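For reference, the structure discussed in these notes is given below.
Complex shown without one protein chain; remaining protein chains in place.
Naming follows writing order (A and B), and every chain is counted from residue 1.
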Amino acid sequence: MGVVTDHLGLFAEGARTTAVLTALSFALALVLGTVLASCRVSPVPPLRAAATAYVEVVRNTPLTVLFVLFFFGFPKLGIQYPRFASAVIVLSAYTGAFVGEVLRSGINAVAAGQAEAARALGLTFGQNLRLVVLPQAYRTVVAPLGGLLVALIKNSSIALVISVAELTFIADQVNRDTARPIPVFVGAAIGYLAMAIPTGLAVGALERRVAIRR
Amino acid sequence: MTTPAIGDALGPRGRRRVAVASAVAVAVLAVALVAAVNRLHTKGQLDGDLWEPFRHWGVWRFLLFTGLRNTLRAAGVAMVLALVLGVVLALGRLSKRRPVRWLAGAYIEFFRSMPLLLLILFSFLALPKYGVDLSIYGYLVLALVVYNAAVLGEIFRAGILSLDPGQTEAANAIGLSYAQTMALVVLPQAFRRMIPAIVSQLVTLLKDTSLGFVIGYEELLRTANSTGAYYHDILQSLVVVAGVYIAVNLSLSRVAHRLEVRQRRRFGAGAMAVSGVEDLALVDAAGRADR
Partner (left out) sequence: MTSRRWMVAALVALSLLAAGCGKDSSKKKGASSTATTVATFPPGTTLDTIQKRGKLIVGTKFDQPLFGVKNPTTGDIEGFDAEIARLMAKAIFGDPAKIEFIEAVSKNREPFLQEGKVDIVVATYTINDKRKQVVDFAGPYYVARQDILVKKDDNTIKAVQDLNGKKVCTVQGSTSLTNLQAQAPQADVSTLFDKYGLCVEALNDGRVQAVTTDNAILAGFVEQSPDKYKLVGAPFSNEPYGIGLKKGDNTLQAFLNTQLETFFGDGQWKKAYDKTLGKVIPGGTPPAIVRY
């Protein structure tokens, strides 16, 4: 494992890039997912249709294709961003669709009585959603959202195809330089474990704390 | 898709507001669409000669009968092998012997936390140095199987646990051994319940085969890249190929959904709500809801 310690700086950089990439993308994905879920449950048909179309298109396209399309294809349309920003955009656009679906099932799981009570109090659709339904929906879907966050940590490795220097990219480079694949890739694996497992535990703790008790 | 009773049953004023909102939404979307088409046009991306290659059967034959075929081939074989290994892992995790449980559990937890791309690169770059000599296809399928077995193992375990314990009790009552109970009673039923989840995972697996792009496997994305390089129409090639992926995956998802609906009718609450998952995020939630 001397190889890893020799290049510890590089590996740490890679892990940091992965972490920042994941955090930024997840934050944006949460915002996008909320918007999408709200559109899909709204009474306005065009909003429902547009959100559904977005989700179906993004969910059924491989993330690799989305990366290549955005970074190598979109410049033909004059849409061109630096590597890291492109990775954040693609990852949040992709994960946001799944967040939206998870949130939507959460909204549906919130007891109908809650929405009815809100209605009885005279709240509009928007107020109902914002003050009553969504807060409870979020608390219901903490576990699946945590699953999406772990999935995002793993998906960030796909930014390799646009040469973002995240952990897997670094591992590949170091292997290229040292020809010691086993310690290098095991080192990277440990890096991902070190990110995924604590995240899982933290999500579990958070879920228990915000669980809706009746 | 059920619409919850968030808003009031709409009266005339409510209906008017929704109508106005709809009109505004349509207008905004129309403007966005026009802007997008205009941008395509000004950048010359709607030019005939960029789309012209797709009027030739030869190009489609390359994309579908080389690219898509290789994608399906890798996904299909990986799925079958991962199912077999997944059953083994699930049974291991449910075993009465602690070391077996621990081993299976460790495998599942480890590989589920690994990025698939890392596993693919490891398979391709590290294994050859230790005598494992395969084709690009072989290395890709190996990585896909190792990863998906962990995912499917969890799905199987949930499926087995979702069975009525009365089934195993009855099997024991008539004198079947553990192996016989598993093989004749538990696994067939569990497998049937998990078919929607397995089809859903097949969708994810199909998307994951595009990672073979990185090691030079000639799957659908790679063929789009070659086509785009040859005709200088990379944007068009990628859009067309994205369309193919969407078409294939949508149909599979629809099949999974229909299977799930049919299951719900037969098994009621015992069925597993799993279509459209991103790596078990929703399976976990559904599993919890069943308790």
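As a working rule, a residue touches a chain if its C-beta (ideal position, glycine included) is under 8 Å from a C-beta of that chain, and two chains touch if they have at least 3 such contacts.
All values reported here derive from a predicted model rather than from experimental measurement.
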{"item": "Residue among B:Leu10, B:Val77, B:Val239 or B:Val255 that touches the chain left out of view", "value": "B:Val77"}
{"item": "Residue among A:Arg16, A:Arg83 or A:Arg208 touching the omitted chain", "value": "A:Arg83"}
{"item": "Hidden partner chain, touching residue among A:Phe26, A:Tyr54 or A:Phe72", "value": "A:Phe72"}
{"item": "Hidden partner chain, residues of chain A it touches", "value": "71-72, 75-76, 78, 80, 83, 162-163, 172, 176, 179"}
{"item": "For chain B, the residues touching the chain missing from this view", "value": "53, 56, 58-59, 61-63, 66, 73-74, 76-77, 79-80, 121, 124-125, 128, 133, 135-137, 141, 214-216, 218, 222-223, 225-232, 234"}
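As a working rule, only the chains that are shown with their structure count from here on.
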{"item": "Chain A and chain B: spacing of chain centres that average the CA atoms, whole Å", "value": "17"}
{"item": "Residue ranges of chain B touching chain A (in the complex, touch as defined)", "value": "1-8, 10, 18, 21-22, 25-26, 29, 39-40, 43, 45, 109-110, 113-118, 121-122, 125-126, 129, 203, 206-208, 210-211, 213-214, 221, 224-225, 234-235, 238-239, 241-242, 245-246, 249-250, 253, 276, 278-282, 284-285, 288-289"}
{"item": "Chain B-touching residues of chain A, taken from the complex the two chains share", "value": "40-41, 43-47, 50, 56-57, 59-66, 68-69, 72-74, 76-78, 98, 101-102, 105, 107-110, 112, 115-116, 118-119, 124-125, 128-129, 133, 141, 143-148, 150-151, 153-158, 160-161, 168, 171-172, 175, 181-182, 185, 188-189, 192-193, 196-197"}
